[in-house]
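With one protein chain removed, the remaining protein chains of the complex are shown where they sit.
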Amino acid sequence: MRLYGKVFLVILLLGLLSILVAAKPVEVVFWHCMSNPVDRKSIEGAVANFNATHPNIHVKVVLVPGSETDITKLMTAVAAGTGPDVYYLDRFTVAQRAHYGVLEPLDGYLTQLGVDIKALKAKFFPFAVKEATYNGKLYALPWDTDARVLYYNKKLFKKAGLDPNKPPRTIAELDEYAEKLTIKKGNRIIQMGFIPWRGQGWHYTWGWAFGGKFYDPTLKKFTFADDPKILAALKWEKTYADKYGIKNIDAFLSAYTAGGGGGAAPIDPFLIGKEAMRIDGNWFLSQIKQFAPKGFEWGMAPIPYPPYGEHNSTWAGGWSLVIPKGAKHPKEAAEFMYYMATKGEVKYAIDTAHFSALIEGTKKVVEANPDEKLFAKLFPTAHCRPVVPVGALLWDKLTDAWNYVLYGKKTPEQALRDAQNEVQAALDKALAEEKSK
Amino acid sequence: MKKGWLTKRRKDNLVGILFALPWFIGFAVFTAYPIIASLFFSFTEYHVTLPPKWVGLENYIKIFKDYLFTKSFYNTLWYAAGLVPIGLVVGLVLALLLVQPLKERSFYRGMIYLPSLVPYYAFAAIVLWFFNPYFGIVNGLLSYLGINGPNWTSSEKWIKFTIVLAAQWGAGTTALIYMAAINDIPKELYEAAMIDGANRWQMFWKITFPLISPATLYYLIIATIGAFQIFDMPQIMTNGTGNPANSSLSYVMYLYRQAFRYTNMGLASAMAWILFLISLGLVILIFKTSARWVFYGTER
Partner (left out) sequence: MRYRSKRLHKTLYLQTMRALLIFVTILYMLPFLWMLSTSLKADQDLYLFPPKFIPIPPVFQNYKNATEYFPFFRYFGNSLIITFGTVVGTLLSCPLVAYSFSKLRWRGRDFFFYIMIGSIMLPFAVTMIPQFIIFKKLGWVNTFLPLIVPSFFGTPLYIFLLRQFFQTIPDELLDAARVDGASEIQIYSRIMLPLSKPVLLLIMLFQFLASWNNYLGPLIYLTDEKKYPLSLGLPQFLNRYGTHWNWMMAAGTISIIPTLIFFFFAQKYLIEGIKLSGIKG
């Protein structure tokens, strides 16, 4: 009888254990690289909300430090099958990563959850959906977004006799103001009016402001070397290199930014009143608030454009949530992502003063932060970078082409042509591989 | 003692291999496969997350047509030609200073090693500050001497030299190795030379330099291999761009970009093997000539 008792007890225990195991929530691992404490806390807050409302899923957040190196960790882990369930990816690389099989398409999982994909897409800005889609499939859910505008220093405007409430609207005005706002002592630039390629004044910024087109998605051909407007943009930038001297500009920039820009700059010429105008992103707002001296007066304006160019042009980037290949719990991951993209995102945008890719979220950000009104106005027509599997290469080759021209190593025509040939060859190769698969 | 199969020679071989066993095991388990795998990948089209596809020599041919390959290779040669000899002289001079019988020398030693401890991220920012063309200490000192300092970090001509110069703050490591080598030299040799009336210069060349040659050989090999793989400093200083106009882009920076930014792991592997062959050639060259100038004391 004692034996039966023992057996019974064991069976009972096993039964209880299996119930416990079954009830244990599924763990979804989420990697992101937003190490800024504000962003980080906001993400963790949203995850905590999700965990509290979804007892069957537990999301574990892991911060992966480094903005360029985190992709190294992702690729290594995915190659070995130890990747996370959800990953926070730069949206403009979605097409490339999807093409090379790093990402899982989301449509199936979302449909399983009963999500109307068409309705979901309509909630986001068009550029964000465009970037998140590759070959007709949805590979990412957009998260935050950003845009570029002209920032200018009102005090310096006043000093130069310009109206601080009338920022330049056209390229001609911009050139004129830039000249008035530049102070030189011999070859040394003491105060810089404007440098087109500074900050977020990328190839895309000016290419689009001048009304150019970089890529034809129906023919799958790059068009920037054949577009006279892009050529005009590049030639216009070159006039600054010639007029002020590329070496003097470089000296100025390396003096006042101490190198690479981005995260590596301990000082900022705009904030100390040495740079009167600059194209930069909405995140620059939080930098101004954090580091600008007292009494700093600044304004924002849409990017100036030539008569044939695009009024109110800007382009948007930002981040997105994806499921890497080999994720252990893709279905639960999709549920989490859906929650984050539709519910967590708005609060995140307000907390961090980033913008939400959700149309509805933008309104709330502006309510909370009226400074950002201009961006909200620009988003509906914002461009996004071409959705191609060679996006990173395209970016780098365009940057190189611009450098060749600014440093006088190639003619604008030649530089654009060389870059286009190289990127087109890479694209053709990538597309051919896909066909042969 | 029974001899049997264990002859003296066999025993020597066995003992030798037993002592080296940790390395043999480590090499077989952790190192050999990745090396062979990368050689294999260099002949494939490999995007990491898709299975590799054999393409023969295509990567090797393609890479030689790539302008940035040539450019980054040239930059790396430049770095190596600067880093290896300058690092040798600076390290040796520091070591010679630091072995002087001064009471407070342990303080100097600590301070000279200090920059080697500063984390790279902080160090890169500090370098950018010091070489700031308008406000940096370096140009400040130069202007005292009436020299108009260059744009150290933003000029295509100077950036590589700036990185080579900044790297000398890390010379403490070489200095420590040389210090250890110099301290091993028997003092009697100097005493004998002094009696013979040799001056310090002669003593350095006749005694010190030959007797620290094993350390010099070590330095040359390791510094050459290291210089060909230079990555951290230019990568962090330029945010990975290799600015201005790719003039600071090192070979491994470009390789890294190919491997992870463009996920052309096959191409990156081919680049790695080209680098391997070049490093190997140089190292063999150094080893071959070393018989003539490296002096292990024991061979007397």
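Note that the chains take the letters A and B in the order they are written out, and that residue 1 is the start of every chain.
The rule is simple: contacts are C-beta pairs under 8 Å (C-beta built on N, C-alpha and C of every residue); 3 or more make two chains touch, one makes a residue touch a chain.
Here the structure is a predicted model, which is why all the values come from computation and not from measurement.
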Of B:V89, B:A122, B:I147 or B:L285, the one touching the omitted chain in the full complex: B:A122
Option from B:L102, B:I147 or B:L285 whose C-beta touches the chain left out: B:L102
Candidates A:M75, A:I195, A:L321 or A:I350 - the one touching the absent chain: A:M75
Interface with the unshown chain - residue positions in chain A: 29, 31, 35-37, 39, 62-67, 69, 72-73, 75-77, 79-82, 84, 262-268, 271-272, 274, 283, 286-287, 290-291, 293
For chain B, residues in touch with the removed chain: 12-20, 22-27, 29-31, 33-35, 37-38, 41, 48, 94, 97-98, 100-102, 105-123, 125-127, 129-130, 135, 137, 169, 172-173, 176-177, 179-188, 200, 211, 214-215, 217-218, 221-222, 225, 228-229, 231, 252, 255-256, 259-260, 265, 268-269, 272-273, 275-276, 279-280, 283, 287, 296-298
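Just so we're on the same page, only the chains that are shown with their structure count from here on.
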Rounded Å distance between chain A and chain B, as computed from the means of their C-alpha atoms: 37
In the complex, chain A residues that touch chain B: 68, 71-72, 75, 78-79, 96, 100-102, 188, 247, 250-251, 253-256, 258-264, 266, 325, 390, 392-393, 396, 399-400, 403-404, 407, 409, 433
Residues of chain B that touch chain A when the two form their complex: 45, 47-50, 124-125, 128-129, 132-135, 151-156, 236-241, 243-246, 257, 260-263
